[in-house]
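Below is one structure. I have some questions about it.
Of the protein chains in this complex, one is absent; all others appear in place.
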Amino acid sequence: MTAVGLPGVTARRSSLDLVLRARELGIVLALALLVAVTAISNPRFLSGQSIRDILLGTAILAVLAVGQAVVVITRNIDLSVGSVLGLSAFTVGTLLRDNPGLPVVFALLIGATVGAICGSVNGVLVRYGNVPALVVTLGTLYVVRGITYFWAGGQQINADELPAGFLEFGNATLLGIPYLVLIALLVLVVTGIVLRNYRVGRELYAMGSSPQAAKLAGIAVGRRAIGAFLVSGALAGLAGVLFAARFGTIDAAAGTGYELNVVAAVVVGGVAVFGGSGTVWGAALGALLLTTIGSALAVLEINQFWQQAIVGGLILLAIGADRLVAARVAARLKKRGSHVS
Amino acid sequence: MSADSTALGADRTSGLAGRFANWNVAIIAVTVVVLIVAAATVQNFGTSQNFGFLVLDLLPIALVALPMTLVIVTGEIDLSVASALGLSSAVMGYLWNSNQPIETIIPLCLLLGAVLGAVNGFFVTVLGLPSLAVTIGTLALYRGLAFVVLGDSAVADFPALYTDWVTGSIGGTSIPNVLIIIVALAAVFGVTLHATPIGRAVFAVGASEQAARFAGVRPGRLKFWLYVVSGLVAGLAGVLWTLRYSSARADNGAGLELAVVAAVLLGGVSIFGGKGALPGVIAGVLLLASLQNALRLSDVSNEALNVVTGVLLIVSVLAPNLANAVRGSLQRRRHRTDSTPRPERRH
Amino acid sequence: MPTQTPVLCVREVSKSFGAVAAVREVSFDLYGGEAHALVGENGAGKSTIVKMLAGVHRPDDGTIELDGTPVELTTPADAKAAGIAVIYQEPALFPDLTVAENIAMGHQPLGRFNTIDRAAMTRRAEQLFARLGVSIEPNRPARGLSIADQQLVEIAKALSADARVVVMDEPTAALTGVEVERLFAVARSLRDDGAALVFISHRFEEITALCERVTIMRDGRHVSTDLVAEVTVDEMVRRMVGRELGALFPKQDVTPGVVVLSVEGLSRDPVFADISFEVRAGEIVALAGLVGSGRSEVVQSIFGVDPRDGGSVKVSGRTLKPGSPRAAMAAGVALVPEDRRQQGLVMDLSIERNVTLPRSRALSRLGFLTGGSERRSAREWTARLRTKYGRLGDEVGTLSGGNQQKVVLAKWLSMAPKLLIVDEPTRGIDVGTKAEVHRLMSSLAAEGVAVLMVSSELPEVLGMADRVLVMREGRLVAELDRAKATEESVMFAAMGQEVSV
Partner (left out) sequence: GGGTTKESTANQATAAPTGSSSAAADPNAPLKEGLKIAYLPKQLNNPYTDVEVGGGKVAVEEIKGEYKLVGPNDASASSQVSYINTLIQQQQDVIVVAANDPNAVCPSLNQARKADIKVVTFDSDAAKTCRDAFINQATTQGIGESLVKMASELAGGSGEIAILSATPNATNQNSWIAVMKTELAKPENAKLKLVKIAYGNDDDQKSFTEAQGLLQSYPNLKVIVSPTTVGIAAASRYVSASSYKGKVAITGLGLPNQMRQYVKDGTVKKFALWDPADIGYLAAYAGAALKSGQITGAQGEKFKAGKLGEYTVGADGEIVLGPPTEFTAANIDQFDF
């Protein structure tokens, strides 16, 4: 919740704060346990290559999850992210194929712009059309995917058509950390700080926590909602570029079905589906956990078919635990009413 | 406000019930127009054989959309239906492979579906978790279990007696057998929703759970059973799917949930609950399926349908809102009142 | 004390909601350094005025002037910017955010790079709470705060805005005496610093203790503005009510019959405890008390929509299953809840569906409903209650408040209850309808129905009830006969102290 341990908060740390933070703590513990068990059974799980692969896989999902978290915190949802990722990846792929000289930064910007446009369409429809976000983004999920198919037709952009520089960007590292991971971290940290330490961020939480009260508090609810969708769209677009760089092969189907993974990551990461609470750190941890589970199950020789079932069970566990924690906190808070001193 | 029905009285025919009727009439009219235009302009669309194909294609969506309508009208959602369908299909294949008689397998699969629905219902009504999150979880869980059960193999060779019945037509006519199932279930669900105390409770719970509780309705129990029924029908759809393709696979029906939700919303059901009607939903299902069929017959690519589905979906929700907004601004000009803030809802 | 030019002038403002004229051509001035009371019955339009000052509602007519210049307050942000801070009647906090953030929302102290300075924010909240003399932990989330604490946070929020005009809509409704004293101390210091206060309360002793001037409203109209010192409480009440009680509350005398409802040792932690009483056929028993004393919770627990921790409820000698409205309905109990919009009606459904919802099973034939029987029944009952509507198929939300209330009554009267529980039956409905509802209640009682009425309107309580039960802080503290029940005696019991009526 709001009490993630950053410096600057007065030392009024109570056991209560710990309980409140338990949700993210829980994911970290689960992650640690998973890594430990897997590494014991197969030490290569901790090899540099393996960790790199997990982090690369996480990077794309985490960028999407951060955007989704922003939207979910405002009590909305964006199901169109998978399609937006596809459109952005294909746009960037086509551009790079036709202009091999294009700098990577430019590719990132274009991808994010494509996404931002899709996101603002979602936002405007939700705000001015007064249409529920679930319906709007379910609609744009189809529309954006359809547009990508129209455009791409049957063509596929193969790794050998993409400029070497771009593909290298997908694998190269800085100080041993892949660029993709760095970008994801940057996105995470910036969004995390804005959400936590800036007025705009707090207003997003406020809107999600109580739309009615947000209006009374004079928050520009409509503008903020559009902004949240724009961020989610732009990040989905950015993720599209990362996707293209990582996989090198892009067709119109890129990112199909991602939306549910992303929502799952966000939910597992402790962001409440009804808005108002949760952090992007949690969402990113959720993405890391889901990706690690995938890798670990493969390494543990657990039948790959169990993977999806385990992920599903985990989601149920996460939201169930969330409710339990919330109920316990509520009970504790009730007992600690204030009284005149 | 009831007194001043002068100028606006005419267009404000009769509040909600009227508006519904209007939306239903609209979507049914659009569907009929699409059918007529397609029959006139698309070669082979109007043939009886094509009608059979059309019905078979819309079978799973039509079945699953029926309970989904009730679930959405109560203000909840069930995204796990397609996975429940897949698990039912996988279990059917598994049991068939282990040489169980089909006459036992089919009821078992229906029972399984009901159990899967009950699991959703438990999480949503007993633990009080948000249905969107719960059913995204079970969407992954049930699909995963389907793969656990059947792995990646496909089971075929279901008895011809059954597969032929599913793909066949009523003796001599060109009316597909499965149409009987669709019509029968649609009648059951339609009557339940629109002409029984249960249906009244469904609408009341969706529009205001608290007020419904104050009127003696038990929202938890109602929703629980709706989830059970939703699972049961998904189980049935799994059986029919398997028989239709004579192929039981863990990935059967993957991705169908969004198409079902789209069809239901297109049919005029409010995602917030409390509003909707079954004839509209059936028209919505038919509209989507016949558009798909006609577009394919005219050699328009699959992708065009994606765009059409999405646009229809948004427009179907946007249009009534825009109409309301226009009506509202007219009224506001007359009264200069501002609108009462509506109770907060989401998604 | 008032300075020369008013800080804020309300000029002939009017506001209607549909057919309900909530505020009609009201004017008053507000000076810096004064505390100005706004009083009136429930539904007199006080909160509506507050919301116009807050930028939540826009006046249909009239203007609001700040320092002599007319201003358009179209959004709450405008009002904030104009230096108007508002404590709403219903607390509007963000449950997921911390208390300190709730207080600081929109004007958080900023540090480096314009980031929020959390330490300063926490300190600020601590200071405000210290000033109010309460200890609420600033870094706890607002979720789970008691109503009183929520109200205190709202007060701190308004104080933190450093506003020139502070509007307080029943800030003390949920507070205890000590907290009220602290609040008043703070309010006085604000006033002495030159701020203008608008104070709304139903408790006259608070008004005399805090305010210099009082504006009285009745049915949306301005009645008078006087110095508090120059008008007695009796006079205030007379002006507020503005009519003879006898004419409004036509209670028919009835000899009570058999015991219909008997409640024993009912309790629900922490809302109420050990409630025991009886209601007889033909009797109207009023449950009086201050807002928040737990009356609604008691009747909801009796009806079964709320759980209970202990005690028993018998209707006509048969024990009711706890937590089951169905069982209560089967035993002939009907509850007209206090919150019409959330509890009484399904706003999006049609009038007929609302009227017949609890009886849809009884109206069905072989389990099927064709609509005809529902329509007939709905028509009969709405006609009996003289409800005004366009068509039975209209959404009930389109009706005026009074007509909505009649739909709720129709819904429950059509069940032919043995015990009718009404919670604030006339809240927010107009004078004429109020009289009709009262007539209806007494004629039902005359027919032998037992009536249990929760009401915050003393005149209603005194006019209608055969017996008055008074609750204070979740306990039944007095039972007064019609003869003994006076404003003084009821208020005395409700507040646990002498009142200067």
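Order as written gives the chain letters A, B and C; numbering starts at 1 within each chain.
Just so we're on the same page, a residue touches a chain if its C-beta (ideal position, glycine included) is under 8 Å from a C-beta of that chain, and two chains touch if they have at least 3 such contacts.
These numbers come from a predicted model, not from an experiment.
Novice: Where does the absent chain touch, in terms of which shown chains it meets?
Specialist: Its contacts among the visible chains are A, B.
Novice: Based on the whole complex, identify which of A:Ile77, A:Leu96, A:Ala252 or A:Val329 touches the chain you can't see.
Specialist: The single option touching the absent chain is A:Ala252.
Novice: Can you tell me which of B:Val30, B:Ala154 or B:Leu179 touches the chain that was removed from the display?
Specialist: Checking the options B:Val30, B:Ala154 or B:Leu179, the one contacting the hidden chain is B:Ala154.
Novice: In the complete complex, the non-displayed chain touches which residues of subunit A?
Specialist: Spelled out for subunit A, the touching residues are 42, 44-45, 47-50, 53, 57, 149, 152-156, 158-160, 167, 170-171, 247-249, 251-253, 294-295, 298-299, 301.
Novice: Of the residues in subunit B, which ones touch the absent chain?
Specialist: Residues of subunit B in touch with the missing chain: 43-45, 47, 49-50, 53, 57, 96-97, 99-104, 151-154, 156-163, 167, 241, 245-247, 249, 251-252, 254-255, 292-293, 296-297, 299, 302-303.
The criterion applied here is as follows: only the chains that are shown with their structure count from here on.
Novice: With centres defined as the mean C-alpha position, give me the subunit A-subunit B separation in Å.
Specialist: Going by mean C-alpha positions, subunit A sits 30 Å from subunit B.
Novice: Can you list the subunit B residues in contact with two or more other chains?
Specialist: Residues of subunit B touching two or more partner chains: there are none.
Novice: What positions in subunit A touch 2 or more of the other chains?
Specialist: Those would be 210, 212, 215.
Novice: For the complex, which residues does subunit C have touching subunit B?
Specialist: 16-19, 57-58, 60, 305, 325-326, 329, 335, 337, 342-350, 353, 356-358, 360-361, 364, 367-371, 388-391, 393-395, 398-400, 403, 411
Novice: Over in the complex, which subunit B residues touch subunit C? Could you list them?
Specialist: For this pair, the touching residues of subunit B are 1-5, 9, 14-18, 191, 195-197, 199-201, 203-204, 207-208, 210-218, 274-275, 335-338, 340, 343.
Novice: Which residues, counting only subunit C, touch subunit A once they are in their complex?
Specialist: The touching residues are 54-56, 75-80, 88, 92-98, 101, 105-106, 108, 110, 114-119, 122-123, 133-141, 143-146, 148-149, 152, 176, 178-179, 182.
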